[in-house]
Every structure is written in C-alpha cells, then in structure tokens.
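Every protein chain but one is kept in place in this view of the complex.
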Amino acid sequence: MPQELPPLYPISLQHGLLLGAALFSIGIAGALTRRNAITILMSIEVMLNGTIVTFVTFARYAPTADLAGQIFSIFIMTVAAAEAAVGLAIVIAVYRLRHTVSVDAVDTLQG
Amino acid sequence: MNCPTDNFICNPFLYFHLAANAIFRDHLPEPLGTIIVLALTVAMVTTLIALIVMSQVWAERRIVGFMQGRLGPNRVGPAGLLQSVADAVKLLLKEIIIPTQADKIPFMLAPLLVLVPSLVVWSIIPWGPGLSVTDLNIGVLFVLGLGGIPTIGILTAGWASSNKYALLGGMRAAAQLIAYEIPLVIVVLVPVLLAGTMSLGGIVEAQSNLWFLFFLPVGPVAFLLFLVAGIAEVNRSPFDLPEAESEIVAGFHTEYSGMPFALFFLAEYANSFAVSAMTTTLFLGGWGGPILPPFIWFFLKTYAVFFVLVWIRGTLPRLRYDQLMRTAWKVALPLALVTLGVAAIELSLIRSLLG
Partner (left out) sequence: MIAPTEALVAGSFYTFAAIALAGAIGVVLARKVFHSALFLVLTLASLAATFVILGADFLGAVQIVIYVGAITVLILFGIMLTPRNVELPESSGVGRSTAGVFVAAAVFIVSTTVIVTSQWPRSMSTPIPDRPTTEAIGQGLFTTYALPFEMASILLLIAMIGAIVIAREEQ
C-alpha cells in the first residue's frame, strides 16, 4: 500500500531522506564520469555527505536513546578525512611519476 | 557591576531592540517582522564593526608611530582620527582592477570568504550578560569552525590571481593557518574544560570568581598559547609571512585593488579584534568587573589585548618560514597537549578533593 508523500511543510523524514538520496546519486554520477582523480575524490565526499544527511534525518525522526545517527555521522566524517588524506597522497605520488592526475593514465596493472 | 539586561545603562542596545520590536514585530505579519528585525540587527552589528575597525586602524598607526619615534597620521581631523575614514573613501573610489588572466568569479569571491566569517563571529561574542545576538550552546566550536573558512578564501585569492607571488602567499597562509589551528583548537578546550560548557556566555559566567588566566599552573600557559596561535591565525606580525612584502610582494592580495582590497583590509582588522574579544571572553573574564557597566569592561579588556597585539607588532621582527613551522609543530602543539592534560588532571583532583 503506497503512501502519499507528506506535504512540504513542515519538514518530514522523507524530505531529508530525498535530499540524502539526491546527493548520493549526484556523487555517483561524478565519481563514474569524471577522469580527474581529485574530482573523483570530491564526488566521493559528496556521496559520503549524502549518507550523513540520511543518518542525521533518521536521528531526528527515529526515536533512539543515544543519538546513534549523529554519532555515526561523526565516524563517517573521520573516515572521510582519512580517505581524503590518503587519496590525495596517492594522487600526488602518481602526479610525480606520470605528470598527470587522470585516472586513465594509471592502468599499468590492466592486463 | 550587577547588571540586568533591561537596564538602559547596562544594555545600550535596549533602545534599538525596543524600537525595532515596536515598529516591525507588532505591526507586520510573522515571519516578515522577525526577518526585518534580524536584518536590522545584522546591519547594526556590521556598522559597529566597521566603526571599531576604523578606531583600531587609527590606534594601531598612532601607537606604532610613537613606538618607532614618529608621529603617525595626524592631519585629517583631530589627532588624525578621521584618517581611516579618508582611507576608506579613497579605497572605495579607486578603480577595481581584475587581471586579465584571473579567474574572475573566484577572484571577487575570495575577499568575501575571508571577511564574512570574521563578521559572523560577532553574532555570538557576549558583550554583557545576555548581551549578544545569540548565545549558542556550541559557541566555542562555532568560532573554531568560522576560523577555518578564511583559509579557503586566502587559497582562492592566491589561486585566482594567477600570479606566482599571490600563489606562494596563499600556500604559505594556508600552511600557517592549518599549523596554528591545531594548537589553537586544543588550547581552547582548556577554558571549555574548566567552565564545563561551550557556550561563550557560560564560560564568562564561570570566571566570575577567578579568571581562567589565573588558574595556575595551566591558565597563563594556555593564555599565551592562545594569543600566539591567534596572532598566527590572523596573519599579524610577527607571523605575517603570507604577506611579507620584502619576500613575496604582498602575498595573496598582490593583485587586489580598490574595494576588494578594502575588504581584505577590513577582514584583517575584524579578525584581530575578534581574536582580542575571544581572548577576553575565554581567559580574562569577559564582561565581568566591578563598578563599571559590563559592556564597558568588555571593550576595555578587548582594547587592552589589542594594544598587546600592536605592541608585539611594533617590537618583534618577522619569523623565518622554518622557524614558524618549527614553533607550531615542535613547540606549540606538544605544549598545548600537555596543558590540556594537566588541566584535566588538576580539575579532577580538585573535584575529588572538594567531593
């Protein structure tokens, strides 16, 4: 039995989730279509932010005792920081070897 | 002086607040009235900051002048007081030159990215009991977050100018800001720990008996670290490497002229004053003090800290880049960590002794 989408006002669970889903999809599009490794990293950050929005929305609307959604968002941010640091280090190392940051240039392991 | 918020001497903005509410909120439908009152509040705070910055520029030039055995500006207005007005008018009338190679939209955006956070900080600094635009319960974290945004503005300015000196200045600035942000963030946790709250108003109230500066032994160390890291954060001398004119022309704002340059200039002083105000709030008891109304105490202390900043500028030579980085990572960071640890141990000892 499908439900009606609640009205725009006041803000409801579904609207927060839709924002998260839209961000995640935009991030996927960027990560799959762009060639620049740094742009791909940024697209992944957008995807991670989509998941954070989803967690925060659930923390707002799903009754839990201990704000688990917000705490998980902090963990996501930590992992995102680690990912950005290592990712950029790899990009810089590749740039030093190949003088480009295009992901197409790093296909030596492809058979 | 014990001061209620509805006292006209204690709260100089009470007239404004009452008038704005009477004119707009009582006659206009919601939320229009609220929006207009908020906008007016923002406009008033911004105007006030512009006035404060003018007073600062004048004070700094006069004081540094006297320290260096000269007179400083004394031609425009009584004792040169209107010099800043004249400078501002001159800058606003000048042509805005955008280099042809520049990335135009980021180029114009960069000064705003630097300026806006330093204005927003003013919305939560408490000038007196209950006397701030809003008192957030995460106030300290909010200030730290705003402190990180100018880095992006400076990097953008350096990149968008397409000038190698600007780029070097931008990179230097970003490296410096990141290096000093870490000890700053850690040392800010000391007052937060002592007060048990991140609300700036709460931190001031927790100092009503003892300023955190005098909380021995960690208070003075934390205060000095905060001041040093704060000066580095606002790129003031002796940490003004990002705009070291003898090395890289004028750093990230080499290509800026007219109004955008004025915005950078305004941001620099608004930031200096914000650092002074934060030092006052976190370590010097904020608006607390006898006899005089709270907001006068607040401004007295803040201007005193600002005088120290000017004094340091007039006295110390610029650091070399390696010295700057060594100070941040090998001195300030370990010292900040030790200070925080000692503060935590001391606090738990005191709590267990007092039951």
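Chains: A and B, in written order; residue numbering restarts at 1 for each.
FYI, contacts are C-beta pairs under 8 Å (C-beta built on N, C-alpha and C of every residue); 3 or more make two chains touch, one makes a residue touch a chain.
Nothing here was measured: the structure is a model prediction, and the numbers come from that model.
S.K.: Decide which residue listed in B:83, B:156, B:271 or B:327 touches the omitted chain of the complex.
M.R.: Spelled out, the listed residue whose C-beta touches the missing chain is B:156.
S.K.: With respect to the chain omitted from the figure, which of B:171, B:224 or B:347 is a touching residue?
M.R.: Touching the chain that is not displayed is residue B:171.
S.K.: Could you please point out the chain B residues that touch the chain left off the display?
M.R.: The list for chain B reads 30-31, 34-35, 37-38, 103, 106, 109, 134, 136-138, 141-142, 144-149, 151-152, 155-156, 159-160, 167, 170-171, 174, 178, 181, 185, 198.
S.K.: List the residues of chain A that touch the chain left out of this view.
M.R.: On the side of chain A, residues 1-3, 5-6, 8-19, 21-36, 38-39, 41-43, 45-46, 49, 52-53, 56-57, 59-63, 66-68, 70-71, 73-75, 77-86, 88-93, 95-96, 99-102, 104 touch the unshown chain.
Criterion: only the chains that are shown with their structure count from here on.
S.K.: Could you work out how far the Cα centre of chain A sits from that of chain B, in whole Å?
M.R.: Chain centroid spacing, chain A to chain B, equals 33 Å.
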